[in-house]
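The complex is shown incomplete by one protein chain, all other protein chains being positioned as in the whole.
Just so it is clear, A, B and C label the chains in written order, and each chain counts residues from 1 on its own.
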Amino acid sequence: MSASKTKPIRWGMVGGGRGSQIGYIHHSAALRDSTFELVAGAFDIDPERGRAFGVDLGLDEARSYPEYAAMFAAEAERPDGIEAVSVATPNNTHFAICKAALEHGLHVVCEKPLCFTVSEAQELKALSQARHKIVGVTYGYAGHQMIEQARAMVKNGDLGEIRIVNLQFAHGFHSAPVEDQNPSTRWRVDPTTAGPSYVLGDVGTHPLYISEVILPHLTIKRLMCARQSFVKSRAPLEDNAVTLMEYDNGAIATVWSSAVNAGSMHGQKVRIVGEKASIEWWDERPNQLSYEVQGEPARILERGMGYLYPEARIDDRIGGGHPEGLFEAWANLYRRFGFAINKEHGLAPDGIEGLAFPGIDAGLEGVRWVENCVRSADAGGVWVDYL
Amino acid sequence: MSASKTKPIRWGMVGGGRGSQIGYIHHSAALRDSTFELVAGAFDIDPERGRAFGVDLGLDEARSYPEYAAMFAAEAERPDGIEAVSVATPNNTHFAICKAALEHGLHVVCEKPLCFTVSEAQELKALSQARHKIVGVTYGYAGHQMIEQARAMVKNGDLGEIRIVNLQFAHGFHSAPVEDQNPSTRWRVDPTTAGPSYVLGDVGTHPLYISEVILPHLTIKRLMCARQSFVKSRAPLEDNAVTLMEYDNGAIATVWSSAVNAGSMHGQKVRIVGEKASIEWWDERPNQLSYEVQGEPARILERGMGYLYPEARIDDRIGGGHPEGLFEAWANLYRRFGFAINKEHGLAPDGIEGLAFPGIDAGLEGVRWVENCVRSADAGGVWVDYL
Amino acid sequence: MSASKTKPIRWGMVGGGRGSQIGYIHHSAALRDSTFELVAGAFDIDPERGRAFGVDLGLDEARSYPEYAAMFAAEAERPDGIEAVSVATPNNTHFAICKAALEHGLHVVCEKPLCFTVSEAQELKALSQARHKIVGVTYGYAGHQMIEQARAMVKNGDLGEIRIVNLQFAHGFHSAPVEDQNPSTRWRVDPTTAGPSYVLGDVGTHPLYISEVILPHLTIKRLMCARQSFVKSRAPLEDNAVTLMEYDNGAIATVWSSAVNAGSMHGQKVRIVGEKASIEWWDERPNQLSYEVQGEPARILERGMGYLYPEARIDDRIGGGHPEGLFEAWANLYRRFGFAINKEHGLAPDGIEGLAFPGIDAGLEGVRWVENCVRSADAGGVWVDYL
Partner (left out) sequence: MSASKTKPIRWGMVGGGRGSQIGYIHHSAALRDSTFELVAGAFDIDPERGRAFGVDLGLDEARSYPEYAAMFAAEAERPDGIEAVSVATPNNTHFAICKAALEHGLHVVCEKPLCFTVSEAQELKALSQARHKIVGVTYGYAGHQMIEQARAMVKNGDLGEIRIVNLQFAHGFHSAPVEDQNPSTRWRVDPTTAGPSYVLGDVGTHPLYISEVILPHLTIKRLMCARQSFVKSRAPLEDNAVTLMEYDNGAIATVWSSAVNAGSMHGQKVRIVGEKASIEWWDERPNQLSYEVQGEPARILERGMGYLYPEARIDDRIGGGHPEGLFEAWANLYRRFGFAINKEHGLAPDGIEGLAFPGIDAGLEGVRWVENCVRSADAGGVWVDYL
């Protein structure tokens, strides 16, 4: 990876404060390779804790704001104000914060799920288009280089026509009602803060987005979904769900979303079966991709190697054999967000232009998928046309 | 494993002739440990080829019959005639051959699927009860020792209440229309010889039976099934199918049956998720069982070790560390068939009495499951009550 | 695998009685596929227990002998007397029993180590040649089909010139002084019964023989060995040893032999590194062979598949995907012993002639290797020329 030549983008954060699950990886990824520069933040629902956290991160005290509206207003007044903001707060706040950010002329990187409904997502999309602002959504796993390899393989016909897609993100960390002790879990199982689903939106949308990256030519025609609340107090939100989908080309997909897959760590896996070969990827071994041609020995493809497609090598930082992890995947995405923003600003983005970029449409599709799943599940697990 | 003390049971075979897929493992397993003794056979649809094959196997030429009806009749006349017969012919012949065998007073070991319809299976069941004859069905993988371990673990509450059951048997050997060249595949994709399904019955019933062994206390309430013929000429028979099932306790199951999972070898896997822990077993590594307690490191249980439940050690032939394979699994089943037969004969079966035994009910349940899956699939993949 | 056409060879056993570690696999492997037929035995150091065991195995009571000398004498008198005998007793008895067997005109299958010294082995070799009798040695793992694949790959130049050979058989079952309770371990750590070494001979010779099979063109020039008795009461016998070897072509090898590799199951692994590629085999996953060409994705070769070399498919019983285990490996060796014997008898052995066959020279080489290792170790771990 070569050093970037553009100036870092002035950037702020909403949420992701001390003790939050996902805050650290946002700034770690954004600052990596100096794509962004952290200059402001409203990190916490507790203003004082948020302010102190920002100062610890090295922020100017005045720019460690008590809440996001104040930040957007104040920064808009500054000549050196933020150009972009990331939103890493609980789900119920995403829509309002993103909307306010766009209205203040900011590019936005928002956590998934982008919002609660397709119509909200469409409103954000319209706004972003009107304002010529980028909206990125942090489907972070998609930044792994082997996902680009998978995409290139499908595109180049290495698998033949696609037949079967098996997706899962099924961990076990919430097998017991841990929400009683853990606030990061508590809001996830409450519809007012989490939205219409728990695991479908929280974990299922990750491999779903990866499937969109690898299989851009396929369209979901109909799906059915069964969801369960094995910890009963979580109802109506599900802690486990199985979704079946039919694509327009006749391919079939399953998606297993779970937080009660006891003893499993991440459990995010993607298997794509074509008429000639299959590929399989597992996010706990993200540097490998299994490539299985029918009638030949299975091959283990390794990140960083010369035999990969060029798209899969662009983000290489360290060569093959050295394991890269989730932080590099996120940093890759943030680089793509940065390049997209710089392009809007008329700067020449180079090199990584073709790489998968989870923008506003990826955010919208995730919300749409959850909406369809919930509609099916709440009707008793029936097939519904994909709307 | 201690040496057996009972005399070998006089035994014959129908089908499983030279070049057949599954014939070798039948006699290899039956003769292992001298449970059975091969004294007669009607091995082939081609009488002459069958006769020659029997002679090569060491049979008396006169008892290597041109066809099964002749065998049943002639053997019934002999004082040293066969007591039991195994049926390893294409599916469409099972019902007639089993029926004839029972009517001739023989114990039967039949290949799966036992027959085409539940009512046929019930007829065989009634006949076997009336004649006091054993009917065994060769769900061979269930003979692996780690399946007994899994069963004991569930029974002893190591997993807690069961929540999720993931079953699959999804190989890739028939990704292309190999039936054009291969007669063993050809009859499988033709409803007149294969019956109402291809992969559901051919492979899906294997992990289904394993789930019955491990989870005897669960009852399927309803299911839905989507089936596809990715090689179009196979329609109406499917080469891929996904089944969802709901159990009476609220648990959910998925079953993936496939012959077009390109590049996969066997692909038979069973994962059982409980509220406390999960277990996972893979038939290509049959000596291991993954045991994953939420919040603890995953454990790899190994066949033959002292820490297993006693049920899992009864069939140990060689101790831990030495891999046993499919032949031992089948030999274990044939030992159980033998003990069951000896018990009917008033001989004292010892030691292995509690071990899983795929009898007439297992055969019937497999046929019932296929029938329900097909009913759902043919109605468009809708939920159907399990009948 | 096709049915054999020759008559079973009349066969007896010495040792391998009830409760012995290795007795079961000998008769299971010999009887498999009717290569041999068990007609006599002297199974136990305890005459009465041995007699009862033979009867349980179905022997004529008169031919279940109290001790081997009586058996050899009596069988030699019978027109239907045994033609071959297997020896599965503790090490210190092998030489005398094999010698007596050969002198009685019997073919012999002997357990490793064949005897205690090279000069004893040479005496047995001379005797076997003089009498035109086969001596087979049960390096059982070498019967796995993937070992034939490895051999063919080296022969065909797939690896290029060989550079590095890493061998290990390092289990952990004797980490503690279990010999206090376990007679099968007790004799192994006593030089009067075990011979000049424990783990070198007991486990190390297994991968050593496999390396001889795969690399017939390499000759050991010199070696050095360090051995340890971590359980002190085992001294002078070692429970762990590391051997370094130099081959005539400049390649280097390491051999790790251990019974105190705590927590390891078998731990038998063979890695062969050539200038172009490496292969790696692990006896706990015997159906796979890793093939790693430098600069290409690693490939997992699977037993039973069409892409293997023909030599690797001869012994296939069940096709790819179905795991075969140690019992098939042993049965393959016994088939080769049987064919070799039949060939001596003027019968036409077909098909498997080129396959690796651990005969008298393999037995002798194992003894030689141990002798060299011990000579080095006892001189303080110095390099010694390979004699």
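Descriptive notes on the structure:
Just so we're on the same page, a contact is a pair of C-beta atoms (placed from the backbone, for glycine too) under 8 Å apart; a residue touches a chain by one contact, two chains touch by 3 or more.
Since the structure is predicted, the reported quantities are computational estimates derived from the model, not experimental observations.
Across the entire complex, contacts from the unshown chain go to A, B, C.
Across C:Val260, C:Leu289, C:Met305 or C:Val374, the single residue that touches the chain missing here is C:Val260. Looking at A:Leu326, A:Leu347 or A:Val382, the residue that reaches the missing chain in the full complex is A:Leu326.
One of A:Ala62, A:Ile318 or A:Ala379 touches the chain omitted from the figure, and that residue is A:Ile318.
Note on the undisplayed chain: of the listed residues A:His266, A:Arg313 or A:Arg368, the one touching it is A:His266.
For chain A, the residues in touch with the chain missing from this view are 1-5, 8, 18, 21, 24-25, 28, 31-34, 53, 56-58, 171, 173, 265-267, 283-287, 302, 317-328. For chain B, the list of residues touching the undisplayed chain reads 291, 295-302, 305-307.
Residue-level contact of chain C with the missing chain is found at 159, 163-164, 166, 172-173, 175-176, 224, 226, 228, 230, 240, 242, 244, 246, 250, 252, 254, 256, 258, 260-264, 273-278, 291-294, 296, 298, 380-383.
Keep in mind that, in the parts below, only the chains that are shown with their structure count from here on.
Because chain A and chain B carry the same sequence, their contact can be compared by residue number, and over half of the numbers here are used by both. Computed centre separation for the pair chain A/chain C is 55 angstrom, with centres defined by C-alpha atoms.
Chain A and chain B have centres, each the mean of its CA atoms, that are 44 Å apart.
Counting only residues that touch two or more partner chains, chain B has 173.
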